[in-house]
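Before any comments, here is the structure.
The complex is shown incomplete by one protein chain, all other protein chains being positioned as in the whole.
Chain nomenclature is as follows: A, B, C, D and E, assigned in order of appearance, with residue numbering initiated at 1 for each chain independently.
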Amino acid sequence: MKENTKTALVVSAHSADFVWRAGGAIALHAQQGYDVHIVCLSFGERGESAKLWRLGNMTEAKVKAARREEAEAAAGALGAAAVEFFDIGDYPMRTDKETLFRLADVFRRVQPEFVLSHSLKDPYNYDHPLATHLTQEARIIAQAEGYKPGETVVGAPPVYCFEPHQPEQCEWRPDVLLDITDVWDKKYAAIQCMAGQEHLWEYYTRVALQRGVQAKRNVGITSKRNIVYGEGYQSLFPRVTENLG
Amino acid sequence: MKENTKTALVVSAHSADFVWRAGGAIALHAQQGYDVHIVCLSFGERGESAKLWRLGNMTEAKVKAARREEAEAAAGALGAAAVEFFDIGDYPMRTDKETLFRLADVFRRVQPEFVLSHSLKDPYNYDHPLATHLTQEARIIAQAEGYKPGETVVGAPPVYCFEPHQPEQCEWRPDVLLDITDVWDKKYAAIQCMAGQEHLWEYYTRVALQRGVQAKRNVGITSKRNIVYGEGYQSLFPRVTENLG
Amino acid sequence: MKENTKTALVVSAHSADFVWRAGGAIALHAQQGYDVHIVCLSFGERGESAKLWRLGNMTEAKVKAARREEAEAAAGALGAAAVEFFDIGDYPMRTDKETLFRLADVFRRVQPEFVLSHSLKDPYNYDHPLATHLTQEARIIAQAEGYKPGETVVGAPPVYCFEPHQPEQCEWRPDVLLDITDVWDKKYAAIQCMAGQEHLWEYYTRVALQRGVQAKRNVGITSKRNIVYGEGYQSLFPRVTENLG
Amino acid sequence: MKENTKTALVVSAHSADFVWRAGGAIALHAQQGYDVHIVCLSFGERGESAKLWRLGNMTEAKVKAARREEAEAAAGALGAAAVEFFDIGDYPMRTDKETLFRLADVFRRVQPEFVLSHSLKDPYNYDHPLATHLTQEARIIAQAEGYKPGETVVGAPPVYCFEPHQPEQCEWRPDVLLDITDVWDKKYAAIQCMAGQEHLWEYYTRVALQRGVQAKRNVGITSKRNIVYGEGYQSLFPRVTENLG
Amino acid sequence: MKENTKTALVVSAHSADFVWRAGGAIALHAQQGYDVHIVCLSFGERGESAKLWRLGNMTEAKVKAARREEAEAAAGALGAAAVEFFDIGDYPMRTDKETLFRLADVFRRVQPEFVLSHSLKDPYNYDHPLATHLTQEARIIAQAEGYKPGETVVGAPPVYCFEPHQPEQCEWRPDVLLDITDVWDKKYAAIQCMAGQEHLWEYYTRVALQRGVQAKRNVGITSKRNIVYGEGYQSLFPRVTENLG
Partner (left out) sequence: MKENTKTALVVSAHSADFVWRAGGAIALHAQQGYDVHIVCLSFGERGESAKLWRLGNMTEAKVKAARREEAEAAAGALGAAAVEFFDIGDYPMRTDKETLFRLADVFRRVQPEFVLSHSLKDPYNYDHPLATHLTQEARIIAQAEGYKPGETVVGAPPVYCFEPHQPEQCEWRPDVLLDITDVWDKKYAAIQCMAGQEHLWEYYTRVALQRGVQAKRNVGITSKRNIVYGEGYQSLFPRVTENLG
């Protein structure tokens, strides 16, 4: 990683989540000069690859390969610095200390300015909150002087939960609306890499438009900012600032 | 108000609340060039002037005069642009349409970049949440084209709840920690103007120190920011941004 | 009202709310033979008629007349049995005992099978929750034997909150998804009657599509129900049933 | 009131609430030597006297008289020191400053050790939470040195919410279970004074038995305390203690 | 399983839970023609068999055998189609992938119209929420095309939480009240099979009566439905409907 480059970390339970839910943030910060590092804990091979399985004559290895290809293409379209696959399996996802330390080591290496992961609850998908809790705990491990003493510990990067599929049922509530209008074309290009989930393309386009309208409303009708597309985030820690304006 | 000067609005139920709870924010933004406008809905003459009443030979008019003097001195110490007294009475505070429109007119006149008021709940003090709801509704009125048509409506300034006396009992939870280290001397000078409530001076100094430690922790132990004093705020609307770092 | 006809009651704070938020439910139940009665507490003349005010040379009376016309056209397009205007003003809306009794009398007269109104909270709009609480209290009054003794009291019709503009900020969470696919054309026709708020047409079309996708997901991918458009509702009372399937 | 006698205050929205919901606490503390003072804000003449209204040939005055008689008999059966009727009307109940000050004056006069009233929410009954909020605010007024200066202010008596009719729907959650086994006979005698609501006698007997079983469980199966009947309470303020056992 | 027969699945942490908490639903749907399949994850041999252990000269095997006999008798009395014992142990209950897949396979085999299990929280019993989460995750696995590809996946059957022992402490809130009046005799017969927990027979009879009264109240005093016994349920997903009446 280049000296003085700002960085960010995105932890995605399945290999497509980062596209639908955080593609705008990735593209926007990449455009601002951040090295955005993506970790996909699984390929979503069991739970989010229905279309591939229905093709018939399919194996888990083939599904994973197809999903990897899609995810790499999408990460490229977004301008991410790197995408890494932990391949720990999905439906159900399970984590152990080894996975935890592996992710803590990513925190140490990347030293992110901010972190994105899933919502804290999701009754439709148990892998999602598991990914968030793994991320939170890995961040804590990476902050501890006693873990691999001598290495540079991480600071206290803010953690944001990106939007789940059914926000109200997940008790997710956005307190940050990110204006992604400038990079929408990149996000939509990344979305189109997800050939196996075409039914979601328009769904997430509408999500972006709705969050854009809400962002516009929250800056006020008199504002000159021309916001069309947005992404919602819920922050898990208080932000520290010197200005409330 | 000067052209191009940024502004802020603080709505305080009683004439001392703005000092304990938002004095740091007022001083900090004044120092940054904001015109900070303070509205005190009452003088706290019944409910927060115990020391004066115990002097004996006291009338409500005398209490109000003493409280006004203290509040004006404190506002001056903080560098506020203006302090205005609605004098609507306390314990109990009651509001009507006239008060609502009067405050909406302040919003129209001040056109604040942000707004500070009390927590949404307070089982120890019914005047406090009433002030917040009045503020919220006045902001909504001031946004409406149909209220005094032709006037310039206000945008959507963020609203922050400052810290109540017993935060957990008020279900208040800070999501913003403001670093007020640079202006602590001004806040403490303002606090000292509140001669009638000397028992609270050290209490709110400790509040500021605790929020400072928490702010320090939330930027991370590795940060070079030297935060000593803080103020906590809870935001009522999502913030719109183009950067999550 | 005809003998044996089922009825429903919709209480709308402003004259367009029932269209965006409950148009599908109104059209669907009308199609099923219900007499749907709509009460608009105000015309939204101050707070939701920005486009009219910007025309210039406008008075409150003119705005109300234009809004009434739109609302009546929309109610007609939806097949509602009646639309009634209380004209109690908006921004701010205030209610007194007279309004409460007037609405209780509507409950007594209509004897609704179910009731629709706004969410319980809305930090962007104080008129909305006020309408809901008025509705809830009117329902309670109408149930009381001691209110206008001798009249037929109402039963315990379920009350549903329709969807606010920014659901998560309003702490609104749908527990019912209504399939409005069959009547979408009528809802969209009604939406098009709202000439003054054209910017919302596509917003609420997208809302309907998102709720449709969610409804589809909640009946299961294997279901043969072809749901495209939906409306979300939050119920305020437990439902009583003899079947959980 | 006798010197050195401990006192308690119960604020009941309608004239029967104190019996069903707090009868055990009243009898128990009376037996312990407390002067328990009951305030009934209304007679429940409209909303909770269905049986009387159905008798026909009834007037509000007659209903009130009958309800007063029942309530006085019940208060007597419980050993209450006094029962007072504010007669402010029900369905809907409304309060003004005069009522607030009247109740604050009761606080000043009674100087209660503790206070009982309704739950903070009740979607089935809007009078109930209104009574609680009136009580809370009256307590605050009575604490203020500036209200009728020179009178003895009240301390900070704990406030408990007694059990509503449908606890879960009212978001009421007991954190105190009162063992009323010793005084159950008195509570049941008081319940039997409520001739107009005989359908509730067995309902509230079962409530007492269920809370008794729960109390037994919360002291532990190995405890020798023989708890059969209980009442649940939710406290609104932290309790201050020197022992956690 | 017979072609075209509707089915339901009940997942019970211990072998008696399904009787106290869902016996009415089982009997009612069995009477309506459903094949109701019960899974008992454990026999409750450690935690819910105190009476047996106190007999002395007892082993875990003997306790399990006795509990199995009781549970089978109860399931028979309710008319359940099948009862299956996973025997994974209790106090503490622990689950692994094997148990999860075993339950997912039950979902695939039974293809339930609806699912019943415990509350999401229970500070008195850690096995209960664990059973619910296992059920929820097994449902998700069974929905995934990639789990045992080629098998018929399940749809999205609604999941309901049945009533815990102390509802308010478990943050459980019923949004469905099931009228079980018609099958109460069957439920009480099943309850009487639980010889080892006779102290709970009357407790759960009272629970049924209270929920019956509440159900009656929620359909309204004017309703002709004669509801005496009820069971409360909390739904975990929105229901999809075409009628709100």
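The criterion applied here is as follows: contacts are C-beta pairs under 8 Å (C-beta built on N, C-alpha and C of every residue); 3 or more make two chains touch, one makes a residue touch a chain.
Small disclaimer: the values here were computed from a predicted structure and weren't measured.
J.: Have a look at D:Tyr188, D:Trp201 or D:Phe237 and name the one touching the chain we're not showing.
T.: D:Phe237
J.: Taking the entire complex into account, which one of D:Val153, D:Ala190 or D:Val207 touches the absent chain?
T.: D:Val153
J.: In the complete complex, which positions of chain A touch the hidden chain?
T.: Here the touching residues of chain A are 97, 100, 133, 136-137, 140-141, 144-147, 149, 236-238.
J.: Going by the touch rule given at the top, which residues of chain E touch the chain that is not shown?
T.: Touching the chain left out of view, chain E contributes residues 45-47, 49-50, 53-54, 58, 60, 63, 91-92, 94, 123-126, 169.
J.: Could I get the residues of chain D that touch the absent chain, sorted low to high?
T.: Residues of chain D in contact with the hidden chain: 6, 8, 25, 28-29, 32, 34, 113-114, 116, 143, 152-158, 160, 174-179, 214-215, 217-223, 225, 227, 230, 232-233, 235, 237-245.
Methods note: only the chains that are shown with their structure count from here on.
J.: So which of B-D, B-C or C-E matches A-B, with over half of the contact pairs the same residue numbers?
T.: The pair repeating the interface of A-B is C-E.
J.: Decide which interface, C-E or A-E, involves more C-beta pairs in contact, and give its chain pair.
T.: C-E
J.: Any chance you could list the residues of chain C touching two or more other chains?
T.: 50, 124, 169, 174, 214, 217, 221, 232, 237-238
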